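One protein chain omitted, others in place.
Let's turn to chain A:
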Amino acid sequence: MTRSARPDNWQDLIAGYALGNLSPEEAEALQQLLSEHPELTEEVNRLQEVLALIPYDVPEHDPPAHLREAILAAAQADEPLPRLFDPTHAGLRPDKSEPPQPIKPRPAIHWWGLGGAVAAAALLALGLENQRLRQEVETNRPIVAALQQPDARIYALEGTENAVGASGSIVITPQQQQVLVVAQNLPQLPQGQAYRLWAMPKNSKNPAYCGQFNTGTNGTVSTLWSISEARCQTAPSQLLITAESATAPPVPQGELVMKSRG
């Protein structure tokens, strides 16, 4: 297979991609370009870095002096996280007599007012191995913290005919702008491919790209990342996972592998 030469406008396409102003035809051309020249992904990254430097030029304003103290005090005051998976605490809270909080039925399960034990139970229900989690929870501070967010929203996933045995869940925390994906029995993808997460906004047929991930060698994934795309956070009507080229433009083209229930 011979690689075609780069088209004359390859820089233009990449710049348009970084700026988010490609036409559909250009997006297609870029996808073709990146599939033939995956090394250009690095150039896209550089353009992203260049864009992120623009604010160095803004007129400088010193933040008020009290702000530093306020932030450091808030950081200092953060309570250490409870050890969710410590067997001496799991399931029983001997010295606290708080009544259990009622669970209100909702289309997507909100964890308002529910403590870490529920988060733990949900995680275990996902079929993740308890032992491994117990060891990892100490180092997975961000994941545990995401699960504890009052606005965390959980979506159960089911595999499509392309991944019959796959199961898992997604947690979205709009306030912290994070998404957590845990799943198992996903097919391992060929080199250069990745799973991509898409949100179907309410009242729209255009899926929003929310990020990509890959599985471990055993077909499981447990990963957390930040999302800035608003449509991924504001109560999407459905979440979809497809298998795509890892360097393709953010337009779903691959097979649907998992989707949220309901």
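Definition applied: a contact is a pair of C-beta atoms (placed from the backbone, for glycine too) under 8 Å apart; a residue touches a chain by one contact, two chains touch by 3 or more; residues count from 1.
By our rule, contacts and distances are computed from a predicted model.
Peer 1: The complex lacks one chain in this depiction; which UniProt name from "Nucleotidyltransferase", "Amino acid/amide ABC transporter membrane protein 1 (HAAT family)", "Monovalent cation/H+ antiporter subunit F" or "Sigma-70 family RNA polymerase sigma factor" does that chain carry?
Peer 2: Result for the unshown chain: "Sigma-70 family RNA polymerase sigma factor".
Peer 1: Kindly state which of the options A:Ala15, A:Ile154 or A:Val221 is in contact with the chain not pictured.
Peer 2: Of all options in A:Ala15, A:Ile154 or A:Val221, contact with the hidden chain holds for A:Ala15.
Peer 1: Using the touch rule from the top, list residues of chain A that touch the missing partner.
Peer 2: For chain A, the residues touching the absent chain are 11-12, 15-21, 41-42, 44-64, 67-68, 70-72, 74-76, 78, 138, 141-142, 145-146, 176-178, 194, 208-209, 211-212, 224-226, 228-231, 246-247, 249-250.
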